[in-house]
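The structure that follows is given in the form of structure tokens.
With one protein chain held back, the other chains of the complex are shown just where they sit.
Letters A, B and C mark the chains in the order given here, with residues in each chain numbered from 1 onward.
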């Protein structure tokens, strides 16, 4: 059966060779990992969030470890979309990476402008709209935490690009499924979730925040159970594909998200712990498919069996 | 300095001898621990959530461990408020425990009725209004996730009791501070937070949820950074005391919550790991006060120094 | 941790220096053990007291656990190194009630469900009770400590799933045959510990042959002390209603006939 196993998944018009995507902000611009990881072997590479202009981000310390997780407030340091296209995209293209560009805007117009620029660039596979960065004032949370804001920014970008459009949702809301719905209504091809949870850590000896920005975003295994639940909720709410993430550290975790309803998954923090994780994830998924006689990985998506469960529960 | 150290804190009219409270649902009815822990040495004991009537709760499995955390969906199994008063309260009183009764209602009237019954009972120090249980349909989330719902239930209970009233807030909302405000406006003496995060875990081999209820509540160290952030947000929003919790495992964690703005703290999951934690927590806080020359633990509350931090951030 | 004896690629016996716990433990009681450092794994796990360890002068020095690798904590305990500190809380729960002669004790163990029977066999032996151990495993190499039981005069009835030792098949088969063959007025107490399915079968068989049966159930336990309500077992009371009973306080040993098996 090995030879016939089909790991590919579809996100709108885009076909990924497998469901494994490097999460934005956790894989630099991809080129940093080009000598360690065969970029072409990944389903996709979501590059670090880009504004129109360069940004220096927050002062250090920018991260701190927490139980089974980490807090970050990088502040979206980045080279801006134009330098990205000139300096990084050619190498990514040469390495045959499927490039998903994660973009941020301080204003709706900035999202539109960046998307227009990317639509003209060669080698961009999709746009991930970061409307959920918890770490900076202009990180899109004003869009990501408001249903009309989400609808408006997705609609506006939709008008200027034919690239697959993937709003990235924040988990810092009461009802994430309604944001998936607003995104779908506005023409998104998929949604990705979750971005990080707004969180903080205090050094009790100095009584000061452990990261310079006071608050940051929590990622890593700690958040996985919440992220899986959110993917499951979105799965009931929308028909467009969901890209799930939050604390995936091995193939089993990735499969958990797919069973909950994710068509593809992203891996962020775990890539810091083990940059050689990618072939292990791919092998682990293949092995699972073999054991469970699943020919197409897409057939796994949303197959959670709740029959035995007492379904008396509230999805907030 | 030792002798003069003052660990007491005030929650409305109630004075706790120290800021350490056993969290509801994590300490049975208190009596289970009476031989292991000197109940009188605790600031308070929040007993397991009570409805008016007995309940059997959900089938097993009811908990599952997750990275640095655990999911539970007990389903509020309990003996009902009347049996509690007859069967448990006398022993708690005899052990000189400061008893905080955590109550749940399927309807607003049920909250009112239970509160009325408790107000007539001897030995109840305060009522914690559980409007945030994620595990059952009638767990109060319909109140806890709506600002008017929160306001209404707190106001209604306020009318029938003079006991200190502590609504327990859910973290599963966009803006927890607004719920603290609604509680204060409705006459609450304090708020406690956080209850657990709605979450799920899937057994990938069977493709079934790992707990019978499909979803459950995430607690433990994993959630601490989010809980600390929420306490910090509430501290800016309300003047009434905040009782902070979520993943406290040692004195340093408790102090972290206090610096963020909690007047007292609750400890839940960590009591499962180590039922002998209580004297360690008390000693750890005393030791910290000694080292930092803090005479009154209440002086620690809300002393986070953000001066050095770049305050450019969004509290969602 | 004072010794780690690996019995197979899945099973080991861990000896812990914990004299006061060991001295207080009755057969069927358990301890809550914390494996690893840090918060992952987070919770303790329940383990039966397997042996009470004694020095030359018969003074109690510690206890041992029979551990089977099935997940995070049991894997850490399998690989534990000498000198590691392993936190251990107990003894907890309701023990087996040992019978007195002339009642016979028939113990039914499936796999790692053997664990509580070493101490029970000791207790029965010292009371002069005739005992039989029905012990089933996957294969011959996973039948452990047979000599310990033989040494106590326990009759062994072995089964393996692959037939590599004893009878091929499930351990409840010989149990049922023997019960069927036994005179109704010759009293027997059935004790059982093992997988849920085996316990349910054993309990039903005991009911069928009108024998009392004490089963040690296995639930995921968050605390072991009655604090979390994670470990409940549905028990049918006399009025026919089903109640959820905490198996860490009311159990792990429960009357088999009152459990409401799925």
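Note that contacts are C-beta pairs under 8 Å (C-beta built on N, C-alpha and C of every residue); 3 or more make two chains touch, one makes a residue touch a chain.
Everything quoted here is computed from the prediction, not taken from an experiment.
J.: Who touches the missing chain here, A:18, A:72 or A:132?
T.: Checking the options A:18, A:72 or A:132, the one contacting the hidden chain is A:72.
J.: Please pick, from C:10, C:40, C:104 or C:142, the residue that touches the omitted chain in the full complex.
T.: The missing chain is touched by C:40.
J.: Please identify, in ascending order, the residues of subunit C that touch the omitted chain?
T.: 36-41, 72, 76, 81, 83
J.: Tell me which stretches of subunit B touch the chain missing from the display.
T.: 67-68, 221
J.: For review purposes, identify every residue of subunit A that touches the missing chain, sorted by number.
T.: Counting over the whole complex, subunit A touches the hidden chain at residues 25-28, 32-33, 36, 48, 56-57, 59-65, 67-70, 72, 74, 77, 220-222, 249, 269, 271-275.
As a convention for this text, only the chains that are shown with their structure count from here on.
J.: Among the chains here, which has the CA centroid at the largest distance from subunit C's centroid?
T.: The most distant chain relative to subunit C turns out to be A.
J.: Using CA atom averages as chain centres, what separation in Å is found between subunit B and subunit C?
T.: Chain centres of subunit B and subunit C, defined by C-alpha means, are spaced 37 Å apart.
J.: When the centre of a chain is set as the mean of its C-alpha atoms, what distance in Å lies between subunit A and subunit C?
T.: Taking the average C-alpha coordinate of subunit A and of subunit C, the gap between them is 47 Å.
J.: Round to the nearest whole Å and give the separation of the Cα centres of subunit A and subunit B.
T.: Going by mean C-alpha positions, subunit A sits 33 Å from subunit B.
J.: Where in subunit B do residues touch two or more other chains at once?
T.: Each of 59, 67-69, 220-222 in subunit B touches at least two other chains.
J.: So which bits of subunit C are touching at least two other chains?
T.: Residue numbers touching two or more other chains: 39-40.
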